[in-house]
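Only a single protein chain was left out; the remaining protein chains are all shown in position.
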Amino acid sequence: MPKEPEISLTEKTFVLEALKQNLRVDGRDLQSFRDIQLTFGDDYGFVDVRLGKTRVLARISAEVTKPRPDRQFEGMFTITTEMGPMASPVFEIGRPTELDHTLSRLLEKSIRRSTALDVESLCIVTGKRVWSLRADVHFLSHDGNLTDTACIAVITALAHFRLPVVTVSGEDITIHSVTERVPVPLSLLHWPICVTFSFFGEDEGGDMVCAIDATAQEEALRMGDMTVTVNKNGEVCQISKSGGVAVEAEVLMRCARLAAGKVKVVDKLIAEALREDEVRRNKGNLDWLKEGKSENER
Amino acid sequence: MEGLRNDGRRWNELRRIHCQLSTSSTNADGSSYIEQGFTKVLCNVTGPAEPSNRQRVKQDSATVSCEVYFAAFSGTDRIKRGRNDKKVQELQTAIQKTFSSIILTHLFARSEITISIHILSQDGGTLAACINAATLALIDAGIPMTDYVCACTAGQSTSIFDNEGASPDPWLDVNYLEESDIPSLTVATVGDSEKIVALSMENKVRIEALEAMIAVGISGCARVRGIMDKEVRRYGKEKLEAEGE
Amino acid sequence: MPIQIIAPAPFLSAEEEEEEFQVEEDEGGVPLDLDNDGDTAMDGVAASKRKQGRQAAGIVTPGEIVTDDPQWMRGHGTYLSSPTADGESQSIVSSLAGTISKTNKLLSIRALRFRYVPEIGDLVVGRILEVQTKRWRVDIAAPHSAALLLSSINLPGGILRKRTSTDELQIRTFFSEGDLLVAEVQTLNSDGQASLHTRSLKYGKLRNGYFMTIDAGMVRRMKSHVLTMNTSNGGGEVDIYLGVNGYIYIAKHTTPLTEGGVESKSVSITRLEEEASEAIYSNVNEDISPETRAEIARIGCVLRALVKANVKIDEEMLNLGYEAALEEFLEGFDWGSDTEAGKRVVDLALAKRRMG
Partner (left out) sequence: MSPLTPEITLCPLPQTDGSCQYTCPTSRTTILTSVNGPLEVRAKDELPNDATIEVIVKPGIGVGGVRETRLSTLLQTTLKSLILTTHHPRTLIQIVAQIVQSEDHTSIPLLLSPLLNSTILSLLIAGIPLRTTGWSIHLAVLPANTPIPAAHKDTILPNEEGESAEEGAMETDEGEGREVIVRNPGRVLLSKAKSSHTLVFSKEGQMLLIESVECSEGVGGESADGQGWDIEEWLRIMRIAKGLCCGEGVEVVRDALGDRKIF
């Protein structure tokens, strides 16, 4: 697939000039996300996140396996991200781009490395049987800022997922189906949320123009970017600014504080959406315990 | 432990840095070798040269590409890190993007500058050592850059605020033991200014402690620049004296 | 040459390291006569305050302000610092490590080591990278591979005519991939890519010799870059092609083509056609006597030793180096890179030059 066509010079100067005067092509101010829409599916652990035109699906699935020999008492949790030509013609199956690697490393550091999910709670019988959780992230449409959308999707899916109840009697383990016992939520210690800043060089006053949640066009024009992962109680889980234009330390700190504030807003929004889905799920279909799948009307 | 770290350094003491330019001058335009404590990195730079594959050619500027090779014996666990190992890819992207904004790439349109880094031994601060080695190799190759890029690591000894909120005391230039034990970050600045080119932190830290760590990191970078600058001048003087006769 | 890593310098404890910093500050270094640019007024603050140019032995490093005096014109290896907020005039900052060279108001930096930048008229040695329809791509250790057009080479037998498609079909009979050649830079295109020509009898395919590379900056620009040395102990005459781009070819001296074909002796340049024989594109090496090979190797080692000691190469240094190597009676073929013997030869050669 040919490389993404270069942005034309006129477009480039127009957008940069607007940014320098604190204006954005889509009318947002520099420090705000596009509107985030979370829609849930039939089964637990599935969420479709829309951030403006960017759209990402995340699905959590669980299976019982033997634990890793060096981690007898811990369950396993892997995140797989794969960008296909559906998201944008630039991506090809089988040939991971630089964005692929950066994104999977970022999710790894933000969610797995910062122990958002307590893997010890996934242990059924130490050394023999543990839950192995897998988060599949599918990129449906790429209009910039895949990192933040993917992170929000995985965190929401984890919070939405329900693990079937397991009873252990002696050697044999019985996994109760969804209808026998109400499944139990995962134990999430904290909700790390990524906020990506894009730097567009200095305006007349000499200070750096930085914006949150850049669209694909803005991403093509930015001179540098930084991703800060924060949770709502002000702990910074990871920062990665890998190159790009040099930015004053003071500006980076300001961005980190701004990110902490923003994360509180996003955090509330996710909690709100989860509660709404819970209400809809219980009200809608009292035949939850009846035969067959839940049939909630759309 | 009255203020001394496990290898006997005070909180603001850099590990011993030994750096050297044009170590392998025949097969590379510029080369360098750096030792920061026991982290040893060798770097070769070739370019600006004919780009190897066609689609990476940019019309108005040079493309900076980077390859990082971990020696199997470099770490404590003997693992062979292949080409698409995530850690290798991340390091390569970080170095490539860092130097793309520092090198005056507009002077060499449609050509490629390749930085190849060989990590001989890892004892913490691997990314920092790679960036410093790359800076020296680029200078040795005579590739114009706006300024040195110096990198340094900083850690934070009391990871959680102790109850009476004592301010966290950050450590400078953490080694492997400290890096795996306390939260630490790598910061790379342009010369000895306060402008940060690269910043990477992988563990959890309170936002208040972050500022102290970055400040210490930046001061560390300024001192690293001093040491590297001294070596470049010594190497230059030696070269000029030979020619001067 | 294998990677050479010198043992690290003795470990300075933190304090010594600190004062050494201080000492460095005040040591005057080569005063740089940047007229009204009082740069040596360095206040004793630690290194980070060293915004003003601080010259140890006339060397500048990237990021160092060379001057902010607007009357200087900005040349190679420098850039204008972005205008700081407080309206301070833009200063010229060095982007290379090297020495400042000022030629009547143009200020540029000559780097310590740099890759060869082709200029028109340079004699370069090159290797054919790729054969294309009407031209070859030649590697001359420059940022861009050079182009050698079919129309800018001599045809065998020196016939002067327009190139036809039959020539294109036989393009590989002239030069093919991997061939070594000596040529001259004819023109440069917009981004510095050189286009070569071999339309003179001293240029063309190289054979009967040994190829080596050194740093581009080490070859001093001379009148003629093709030296002929008559070597001793029966080595006979040896040609040395000192490419400006650091590519060097040392070959057994063949009767110069201007004197006609390998056999014929008639000397006249005008009748170019009969003179340039069929053999100028032959790939066959003549048999070279062991003595000549030994001398060729000796010259190669002398070159390597000189470069290792950072001594620039020109005709004089080469001859002196060769004599010094003879006096040292060094046998073997790789003593050049091992510093001990090489150093002795270079010191001897430098001594000769001082005496001479």
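Per-chain numbering from 1; labels A, B and C assigned in written order.
As a working rule, a residue touches a chain if its C-beta (ideal position, glycine included) is under 8 Å from a C-beta of that chain, and two chains touch if they have at least 3 such contacts.
Every value quoted in this text rests on a predicted model; they were computed, and no experiment measured them.
**Student:** Going by the stated contact criterion, tell me the shown chains that border the hidden chain.
**Tutor:** A
**Student:** Which of A:Q31, A:S88, A:T115 or A:Q217 touches the chain that is not shown?
**Tutor:** The single option touching the absent chain is A:S88.
**Student:** Return the single residue from A:Q31, A:Q72, A:S141 or A:Q217 that touches the missing chain.
**Tutor:** A:S141
**Student:** Which candidate, A:F33, A:F46 or A:F161, sits in contact with the chain we can't see?
**Tutor:** Among A:F33, A:F46 or A:F161, only A:F46 touches the chain that is not shown.
**Student:** For review purposes, identify every residue of subunit A that touches the missing chain, sorted by number.
**Tutor:** Answer for subunit A: residues 1-2, 41-43, 46, 48, 53, 55, 57, 59, 61, 80, 82, 84-89, 93, 134, 136, 138, 140-143, 291-293, 295, 298 touch the chain left out.
Convention: only the chains that are shown with their structure count from here on.
**Student:** Which is the least count of steps on a path of touching chains running from subunit B to subunit C?
**Tutor:** 1
**Student:** Relative to the centroid of every protein C-alpha atom displayed, which chain's own C-alpha centroid is closest?
**Tutor:** Answer by centroid distance: B.
**Student:** Could you state the distance in Å from the CA-based centre of subunit A to that of subunit B?
**Tutor:** The mean C-alpha positions of subunit A and subunit B differ by 30 Å.
**Student:** When the centre of a chain is set as the mean of its C-alpha atoms, what distance in Å lies between subunit A and subunit C?
**Tutor:** The separation of the two C-alpha centroids amounts to 55 Å.
**Student:** Listing for subunit C: what residues touch at least two other chains?
**Tutor:** In subunit C, nothing touches at least two other chains.
**Student:** What are the residue numbers in subunit A that touch two or more other chains?
**Tutor:** There are none in subunit A.
**Student:** Within the complex, which stretch of subunit C touches subunit B?
**Tutor:** Where subunit C meets subunit B, its residues are 1-6, 8-9, 11, 14, 17, 21, 24, 46-48, 56-59, 61-63, 77, 79, 93, 95-99, 111-115, 129, 139, 143-145, 191, 213, 215, 309-312, 350.
**Student:** Could you pull out which subunit A residues touch subunit B in their complex?
**Tutor:** 3, 96, 98, 101-102, 104-105, 108-109, 113-114, 223-224, 226, 230, 234-250, 252-253, 256-257, 260
**Student:** Going by the contact rule at the top, pick out the subunit B residues touching subunit C in the complex.
**Tutor:** 10, 13, 16, 18, 20, 22-26, 29-30, 33, 35, 42, 47-50, 104, 108-111, 139-142, 144-148, 190-192, 222-223, 225-227, 229-230, 232-233, 235-243, 245
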